[in-house]
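Before I ask anything, here is the structure I am working with.
One protein chain omitted, others in place.
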Amino acid sequence: MQPKTIVQFAAAAALGAMMSTTAVAGPDDDSLIIAWGSAGPIENVDSYVNNTRYGIWFSRMVWDQLIYREPKTFEYKPLLATGWEQLGDTVWRFNLRKGVKFHNGEPFDADDVVFTLNWVANPENGVKVQRNVNWIKDARKVDRFTVDVEMKRPFPQAFEFLSGPITIYPNEYYAEVGPEGMHERPVGTGPMRVVSVKTAEEYVLEKNPDYTWGSPKGEAQVSRMVVREIADVQTQIAELLAGGIDITADISADHVDQIGGVPGFSAMQAGTMRTGYIGFDAANRSGHEAINNPMVRQAIAHAVDRESLVRNLIRGDAGVIHTPCFPTQFGCDENAAVTYQFDPEKAKALLAEAGYPDGFEIEFYTFRPADWAEAVMGDLAKIGIKANLTKMPYFALRDKQRNEGTTPMFLMDWGSYSMNDMSAITSHFFKKGPDDFALDDELAAWLEAGDTNTDPAVRKENYAKAIERITGELYWLPMFNHVRNYAFHEDLNFVGYADEIPRFWQYGWK
Amino acid sequence: MSGDNILEVQNLKVDIPVTAGMLHPVRGVSFTVARGETLCIVGESGCGKSLTSLALMGLLPKTAIRTADRMDFLGQDIRDFKERRMAALRGVKMAMIFQEPMTSLNPAYTIGNQLMEVYRRHISKNGSEARARAIFLLEKVGISAAASRLSQYPHQLSGGLRQRVMIAMSLMCGPDLIIADEPTTALDVTIQAQILHLLAELQDEFEMGMILITHDLGVVARVADQVQVMYAGTTVEEGPCQAVFDNPLHPYTAGLLRCIPVPGKAKRGSKLGSVPGIVPNLVGDLQGCMFRNRCAHASSICETLSGEPTRIDDGHAFTCRLTPEEAAKTAAVQGVA
Amino acid sequence: MTDASPSSQPSLRIAEEILEPSPMAKLRRRIFKNYSFLIGAFILVLIVSIALLAPVLEASGWIQDPYAQDLSKRLNNPFWHEKKFDADHILGTDKVGRDYLSRLVYGAQISLLIGFSTMIISGFIGTVLGVSAGYFGGRIDMVVNFIINTRLAMPVFLVAMAAVVAFGASLLVVIMVLGLFLWDRFAVVMRSITMQARDLDYVKAARALGCSTPYIIVREIFPNVLSSLTVVATVEMANAILLEAALSFLGFGVQAPTPSWGLMLNEGREYMFFSAWLLALPGGCLFLLVLAINLFGDGLRDVALERER
Partner (left out) sequence: MLVYALKRTFVAFLILIVVSGLTFSLSHLSTDPALTIGGENASDEDIEAIRILYGFDRPVYEQYFSWLGRALQGDFGESYHYKAPVVEMISGRIGTTMTLGVAAILFALIVSIPLGTVAAMRPNSLIDRFALLIAVLGQALPTFWFALMMIIVFGVWWRWLPISGNTTWAHFVMPTIALGYYATPALMRLTRAGMIEVLASDYIRTARAKGLSPTSILFKHALRNAIIPVVALAAVWFGFMLGGSIVIETIFNLKGIGWLSYDALLRSDLPVVQAIVLIFASFYVVLTLSADLLNAYLDPRISVR
């Protein structure tokens, strides 16, 4: 029975692949053509093997999680699990939905969940983002539609992961084909099913006709979808304007104004929880004496006109952020943060007090478009700090930071993998891991307590202390939350979400 | 002889526009060539003899302007022939052998290819026929193992052999007229004689007319029937070989004859004679005798001399202010200064 | 490979022999008849003087500080637009509100600096290699030939990008990388010309007289190769400028906020469909500069060739 369905599925898919290449932009043929890829293509669409933003977008179309997190209110709702209860500090029991089928016809049941969770929990299987899964001890089948999941330690953020990166795979198929096969022909329960995958070039998907069980994600609004990996944003825009694609999600804020003004097209901005910050080498690995002085860092905090930067460059519903996390995230208490207002005079005074009345020179690093950094540099120049910008590719910069430590000051950002919990950002950077450039033992201890305690109140308390320390000592100067900018055919029903995940299957034609 | 003329040329002129004005390298040359007869055109480099031959073939550079009162070849007036009609004559009816055997063959193709190409173009597409003809002619020009030579490239042959190939090539279609432009200048002295001998033989055998352009009076003496002596674009003396050699009338001819190199001792490629002075500028309106600035007998008359030749008997003529008697005397005594 | 002039036809060769004017008069005539040389030289002088005078222009208020930014005046339009135009910025402003004209003017400095420094470095390397190979021949020639071929086998653009990633992008790194890569043509040309020069009679004579090798190279060989050296130098300078632009365009070139034309192209590209001048202006400047250098070099070659004949 099972092999037969796999064969049938493969045959159907092959047939689909043959007819696949034709999809026309615009509302006429019930198809949607998407362009993404400016940050590089998805190396493997198996959602456990890549860690790109586009990989997340793709996975939401093809796979489902146990739990659904409502994108506006961040409430948890049933998805593949219909209900759950906690059996002690480290065990959750999930009741599974009946009547759900994978794209290859394999019915969804406890075996799939148990297999998936145990597979990803095993470090030898090489899940790329280990912190997404390394809290799982194991999963056990209770009956055909009930599963127990045991955690290695009390893990309050578990639902963030179970509603985010942890997608449920079909056990028989995945055991047979592994990540390679899952890449070539992904199979899930999601609203879209994959017709063909051409690595780094194109993915063709079609509506999953079986997605009728009332999923909160909703059914697909188009019958066919083509995703094109286009590395160059300008090429994406050219394609959009030339009628080659329907929507792009990679453009800049200025493009929003410009494309929005073109008849036939709409553009919009949607704020995200991606948090930008200026990081400082507080642990003094770079040997830059001035930046090691908290007073100098305060001077910088007062010198940078974040409001103007947000208003002029980022725009949309971006705002200045004062916390080393995104305010909607659990534990991210804005009141705990020490805030710094734009005040060049005060900055100059602080700088003089710190012993640098004439300012100093500093190397400044970023991987983002230079204009944001240039705006910061312009402000710093006004108080006498001459920042020399080095813009590097992301991986080269991270390498320089971690291994050489020669980056006294850097403008970077973190998207928290769209997880609405402060541990996804602050704990990543300040728990003395490879990305920790403050190396504050006390801070690390507070964060550890916040990460592992099951009592929300205790967590909040510890996180608040951490926020106060980070902003008080200015290990980071939080800057603003990023905005994702979209441009699309004007007849498309587009909605932007704060978790930086466009739900492409929900967008239909007017 | 005159009844069997294959080429009659009257008042042939070549003009070339250059930046400084109009250059007149050939200024009114006339001659005839009869079947089986050899006409030698003699003169220094730059006297216009090569351009004369190119003008006959229609191979002048594009910028050059050719005019003539008469140019009859095999009874056809070829003055107004367009490139296509000329091309139909060249290689078939009139063929040319050039001075530089080293560079006159295309390095990219075999000898056989280049030989047969003329035949196939003009006579017959039949490859084996052309091949047979090529082998026949290669043997004719004294090349051993002719068949195997066909597949050789020019760079594999010596200069003498290449010139033999060139001769064979010119004969491929059995032309009526062969123009040989200093065919031996670039060759070793020993080979020069062989080639000339060969040319003369072949001409005899195939009953062709031949124009041999040379600056080597020794050669002329051996092979010429008629001689034209050219200087600065004009004919200064012409006539049957015997008459010109025995009785040179123009001071220039006399000067040339004085300095015939002793065969075998002259260096290869050495310039003809040593008539002192330089060739005049041929740009612009030219008047009078061009030789006057090098001539021991020049007088004011020479500056306005019309250029009409003085005719003596037997087609012997020369262009000079001197009377034949005066000329004969001075030539015998003094020649040039 | 040089253009064969029609004078290689026998008849015209005669004509030219007859018409030989004095060498200097001929050179002069060649220069003034050579429009490409004149046009190239004119544009080049213009750009160089603008680049050199940029600080003066800034001091006298014609242009502004190319680094002075004002976020509230970003992306102003140039003078041919009525909307969002500010008389302070004739050619508008860039995306952080810097005066575009000033950046273009200062950009000339950067492009020329890159072109010139690269040319000096690569010219030095290439000439040393080429001249020694050509002069000494034998084993040295073999080794130099190998080095040249190795260099030619390296995909310049890719390796330059890798080098920039490795050493971090900066003006200095870009100049060094290009300088270390673009010497091949110098070496090839110098080698063959030195070989020819080595066999000239007076060079042979100098050797026979026992002149020292450095003396011969500097006094006898070098004057012979100078004209070709200049021609290759112009080609390489143009090449270096284009390569820098391409590197900057992909983000592997000089760092912001340096006003480099290549970087401005990179930045202006974001607006190519809507504010095309942000792309067109630096692109046009780059085009003009490279065109001028090429014309100048072509003219120089013609003039030099004519003289050598």
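Note that the chains take the letters A, B and C in the order they are written out, and that residue 1 is the start of every chain.
Note that in this section a residue touches a chain if its C-beta (ideal position, glycine included) is under 8 Å from a C-beta of that chain, and two chains touch if they have at least 3 such contacts.
Nothing here was measured: the structure is a model prediction, and the numbers come from that model.
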{"item": "Contact set of the excluded chain (shown chains only)", "value": "A, B, C"}
{"item": "From B:Lys13, B:Arg27, B:Lys49 or B:His122, residue that would touch the chain that is not displayed", "value": "B:His122"}
{"item": "Residue of C:Ile90, C:Val156, C:Met176 or C:Cys211 touching the missing chain in the full complex", "value": "C:Val156"}
{"item": "Which of A:Thr82, A:Gln130, A:Asn335 or A:Asn493 contacts the chain that the document leaves out", "value": "A:Gln130"}
{"item": "Residue ranges of subunit B at the interface with the undisplayed chain", "value": "57, 59, 83, 86-92, 95-96, 98, 100, 103-109, 117-118, 121-122, 153, 155, 166, 169"}
{"item": "Residue numbers in subunit A that touch the chain omitted from display", "value": "21, 40-41, 43-44, 49, 51, 128-131, 199-202, 228-232, 234-235, 238-239, 241-244, 393-396, 398-399, 402-403, 428, 433-434"}
{"item": "Interface with the unshown chain - residue positions in subunit C", "value": "1-6, 8-9, 36, 146, 149-150, 152-159, 161-163, 165-167, 238, 242, 245-246, 249-250, 252, 265, 269, 272-273, 276, 279, 283, 286-288, 290-291, 294-295, 298"}
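The rule is simple: only the chains that are shown with their structure count from here on.
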{"item": "Top-ranked pair of chains - ranking by C-beta pairs in contact", "value": "A-C"}
{"item": "Chain whose average C-alpha position is farthest from subunit C's own", "value": "B"}
{"item": "Central chain (distance from its CA mean to the mean of all protein CA atoms)", "value": "C"}
{"item": "Cα-centroid distance, subunit A relative to subunit B, in whole angstrom", "value": "90"}
{"item": "Distance from the mean Cα position of subunit C to that of subunit A, given in whole angstrom", "value": "46"}
{"item": "Centre distance in Å when subunit B and subunit C are each reduced to the mean of their C-alpha atoms", "value": "53"}
{"item": "Per-residue multi-chain contacts in subunit A, two or more chains", "value": "none"}
{"item": "List of subunit A residues in touch with subunit C within their complex", "value": "233-234, 237-238, 241, 252, 254-255, 258, 261, 305, 308-309, 311-313, 370-371, 373-375, 377-378, 381, 388-393, 396"}
{"item": "Subunit C - residues contacting subunit A, complex", "value": "67, 69, 71-72, 74-75, 95-96, 165, 168-170, 251, 255-257, 267, 269-275"}
